[in-house]
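All protein chains but one are shown at their positions in the complex.
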Amino acid sequence: MGSTEQLPKMQYRFLGRSGLQVSVISLGGWVTYGGHVGDQLAFDCMKAAYDAGINFFDCAEAYAGGKSEEVMGQAIKKYGWKRNDLVISTKINWGSAFGDNPVNNGGLSRKHLIEGTNMALERLQLDYVDLLYCHRPDRNTPMEETVRAMNYLINTGKAFYWGTSEWNSEEIAMAWACAERLNLIGPVMEQPQYNMLTRDKVEREFALLYEYYGTGLTIFSPLKTGILTGKYNEGIPDDSRYANATDAFSTGKAKSYGDEGWLKDIENTRKLQKIAEKLGADQTQLAYAWVIKNPHVSSAITGASKVEQVTKAVQSLSLLDKLTPEIMKEIDDTLGNAPAPLTRRF
Amino acid sequence: MGSTEQLPKMQYRFLGRSGLQVSVISLGGWVTYGGHVGDQLAFDCMKAAYDAGINFFDCAEAYAGGKSEEVMGQAIKKYGWKRNDLVISTKINWGSAFGDNPVNNGGLSRKHLIEGTNMALERLQLDYVDLLYCHRPDRNTPMEETVRAMNYLINTGKAFYWGTSEWNSEEIAMAWACAERLNLIGPVMEQPQYNMLTRDKVEREFALLYEYYGTGLTIFSPLKTGILTGKYNEGIPDDSRYANATDAFSTGKAKSYGDEGWLKDIENTRKLQKIAEKLGADQTQLAYAWVIKNPHVSSAITGASKVEQVTKAVQSLSLLDKLTPEIMKEIDDTLGNAPAPLTRRF
Amino acid sequence: MGSTEQLPKMQYRFLGRSGLQVSVISLGGWVTYGGHVGDQLAFDCMKAAYDAGINFFDCAEAYAGGKSEEVMGQAIKKYGWKRNDLVISTKINWGSAFGDNPVNNGGLSRKHLIEGTNMALERLQLDYVDLLYCHRPDRNTPMEETVRAMNYLINTGKAFYWGTSEWNSEEIAMAWACAERLNLIGPVMEQPQYNMLTRDKVEREFALLYEYYGTGLTIFSPLKTGILTGKYNEGIPDDSRYANATDAFSTGKAKSYGDEGWLKDIENTRKLQKIAEKLGADQTQLAYAWVIKNPHVSSAITGASKVEQVTKAVQSLSLLDKLTPEIMKEIDDTLGNAPAPLTRRF
Partner (left out) sequence: MGSTEQLPKMQYRFLGRSGLQVSVISLGGWVTYGGHVGDQLAFDCMKAAYDAGINFFDCAEAYAGGKSEEVMGQAIKKYGWKRNDLVISTKINWGSAFGDNPVNNGGLSRKHLIEGTNMALERLQLDYVDLLYCHRPDRNTPMEETVRAMNYLINTGKAFYWGTSEWNSEEIAMAWACAERLNLIGPVMEQPQYNMLTRDKVEREFALLYEYYGTGLTIFSPLKTGILTGKYNEGIPDDSRYANATDAFSTGKAKSYGDEGWLKDIENTRKLQKIAEKLGADQTQLAYAWVIKNPHVSSAITGASKVEQVTKAVQSLSLLDKLTPEIMKEIDDTLGNAPAPLTRRF
């Protein structure tokens, strides 16, 4: 991998207040692997990521009906990577592809969390994942049932740490309250969307969680499904995911194409072009570097589906030092979306 | 299954305050499967139930000396149903058929709960059941021993949830008190008898349990062993279970045939005929729809031993909307057995 | 087994406050099996016991260097008895026969309790015992270490209940205090010596344990190593264990032969002869019936090494009804050794 020789050295961060270290850039198999991207291309992306020092690979049972997990598992076998060198995650919820009846193949019930995890591990050909996420909250299942089931999975060796994805701050606090009441293990990490255009949750809503529970973040959508690359500034290119949406996730996003919020995002993205140029970087690198600059972000997950995209994500690390307080303020002023700090006293 | 095309869409409810969903109609293998009903007929009933959207199949070690579990297990294999699409239960107690000495093959001791469950899982050819019931209370075994043993079975992956069958409200509360004191998992569900003629326990005695512990009900005997079908209105037909009682359960019930309570039930059943006719339904459907109308009933277990009986149970779902508050009041007035509401303050 | 037809029906009692039932007469493999008694004779005794309704078979790693457990395990296989019909126990401590260094092959450390139990289960060819005893206290090991290790063995399915053998009342109370502090399972049963000549511990020292913890007793030495049969009244017969002592246990006891305590026991035994005659029983039967009469005794373990001895022990059940309060008082008056009741208030 000659090109990786030129790449900046990978950086690793502790996942929140845990003792686990994840690469600040990680690779996710969102709609990509097992979906519209061919297996060989997925293997190539994973290999490029691994060679660049990426140790964290993120998956979910919901991605491409489980095929995403299968492809990841095959890559691990194919390249003979050592299990202890890898941080593998999956997420449980929305497993309706694995049953003939959607009932009980979704949600965060004890039944689905255990059955779903067992099936995911089979697809991954692994004995355990490092990180196991509750994919979105399930407000029909009592918190205690979910917290106990996640602890069951840790106690039976199926996972090392558990966390949440797209939960609200009060739900995470309720999970901790429940875990502390029962002397169980609480959620170590949360996986929210976070990027230059979507900031409130990570920068304001979660502020107390970092302090009280040491919540670590593995953020997704650092490019806001590509908008922040600037590639939509002049319209939708033929080879983009939006133009070729065939799955529920992409289609869902594509629906918002052209609406008010989307146009505002494009407008803001255009404004960032000057700052990127001033730093001698392209907008993609700026977007990655900006999320990593936030110390609460343990890892930014790229959904790269081309080797070049993996490479570009890693190259953004060389930009970190250039994001001085002055530049960060300029970005805040340009976007005008920095959340007001949390009021501490009432 | 052409006929099932015509059936109303199955409905699912959360099992009490748990995250598990069960079909509101479920199939039980009470005296039926493995007993006087041939295996093929049992398979046909299960297939008809599954095709109609029934996902919950109920069993017990005590039914037909374990053969009921064997037949259920064979059906699951035969039809290749996915484990995650099914909610399978069994109940432990009265396992004397499995030993040469009745001692320790019954009751809710740690020994029998663990040995009984292991043997039941073998008969079912399953690694785990979803629901595991303590079949009737055992007042000779300390509550803590039973609660700990049920948690052991959950912690070793043999069951996902545990509950009780025909326990009193104070016994269920004592199980919860014990579980809460020891930070263990409490009983999620209770399986009582419930039907238009037997209402006190479900409608009055358990009232506080729903509030405090979210107890879910999987009720049995919705037709009061057939009386509510109206088929005994004019005497006992030759092909009924009463007429052909060969096992302890049926024989036990048959003994009460003709006594005062039985005659009163028949009399009340006759009175319901007019209401059923007004709704354009037969009495069986009315009886099923009426128990399901109670939101505390997560599932009504039919002991159907003919495919037509399964079908008729499911058809009752189309009657639910017709059970208006006015009709429900008319039924209460006709039967005169609505329990007085629980006094909340003294 | 024609002769067993004539035997009184076996009685079963709950083991203290547990839900487990044991036969009031049980068979122990103390110095007998694997020792000076041939294997076939041991098999015959176990078969006679089983046929008479005895369901509880008691062992220990210390008995005959583990051979006692081997013989018991072989008998279970040989006769094809069902595991769920049996209550099997063993005791851990004094396992020096299983190592080349006595260090860590005895005591109640976590290491020896776990290693000792694993080795005992191998000798017994069983997956678990029903009852696991701490054989004598180990005052060098902290109570918490022992209580945790016994719970580990229960939680890993190696035993259903744990108890103690020849512990003092305060040690049993300390084990319960430790278990309650840590939310763990406490000791259900104690195995003390108890017979007409040795009464203080069971009748006085343990009084509060029955009330507070429901401690059940599986007593050993109901005949005080044979003295209470009356066979030593006129001297030591050639075929008695005392005369042929070859192992540490028997030898140890034999040493006290002829001393003051021994002579007093013989004298008291002689006095009981008249009472036995009045009841139409021999002294052996009287001795068994007398210990079983105590409701705190869940089971009296006979160390029978001949089929006739097993039979005689069981026959004593027919004597229970004859032990009226008047006869019991007469025995107390004759022996003059009834412990004073515990002072409840100071």
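Order of writing sets the labels: A, B and C. Residues in every chain begin at 1.
Heads up, the rule we're going with is that contacts are C-beta pairs under 8 Å (C-beta built on N, C-alpha and C of every residue); 3 or more make two chains touch, one makes a residue touch a chain.
These numbers were taken from a predicted model, which means no experiment stands behind them.
Enquirer: As a test of the contact rule: which chains in view would the missing one touch?
Expert: Per the touch rule above, the missing chain touches A, C.
Enquirer: Among C:25, C:49, C:64 or C:108, which residue is in contact with the omitted chain in the full complex?
Expert: Answering carefully, the residue with contact to the hidden chain is C:108.
Enquirer: From the list C:23, C:55, C:90 or C:141, pick the residue that touches the absent chain.
Expert: The one listed residue touching the chain not shown is C:141.
Enquirer: Among A:157, A:235, A:295 or A:325, which one touches the chain that has been omitted from the display?
Expert: In the complete complex, the chain left out is touched by residue A:157.
Enquirer: What does the interface between chain A and the hidden chain look like in terms of residue numbers?
Expert: 12, 14, 17-21, 23, 53, 55, 81-85, 87, 130, 155, 157, 160-161, 183, 185, 214
Enquirer: Residue by residue, what part of chain C touches the chain that was omitted?
Expert: 95, 98-101, 103-105, 107-112, 114-116, 119, 138, 140-142, 145-146, 148, 152, 155-156, 182-183
To be clear about the criterion, only the chains that are shown with their structure count from here on.
Enquirer: Using the contact definition from the top, classify how the chains connect: line, ring, star, complete or other.
Expert: line
Enquirer: Quick one: most central chain, C-alpha centroids?
Expert: So the chain nearest the centre of the shown protein is B.
Enquirer: I want to confirm something about chain B and chain C. Since they are copies of the same sequence, is their interface symmetric in residue numbering (over half shared, so same) or not (under half, so different)?
Expert: Chain B and chain C contact each other through largely non-matching residue numbers.
Enquirer: Measuring from the mean C-alpha position of chain B to the mean C-alpha position of chain C, what distance in angstrom results?
Expert: 44
Enquirer: Between chain A and chain C, tell me the centre distance in angstrom, where each centre is the average of that chain's C-alpha atoms.
Expert: Each chain's C-alpha centroid was found; their separation is 63 Å.
Enquirer: If I count partner chains per residue in chain A, which residues reach a count of at least 2?
Expert: As it turns out, chain A has no residue touching two or more other chains.
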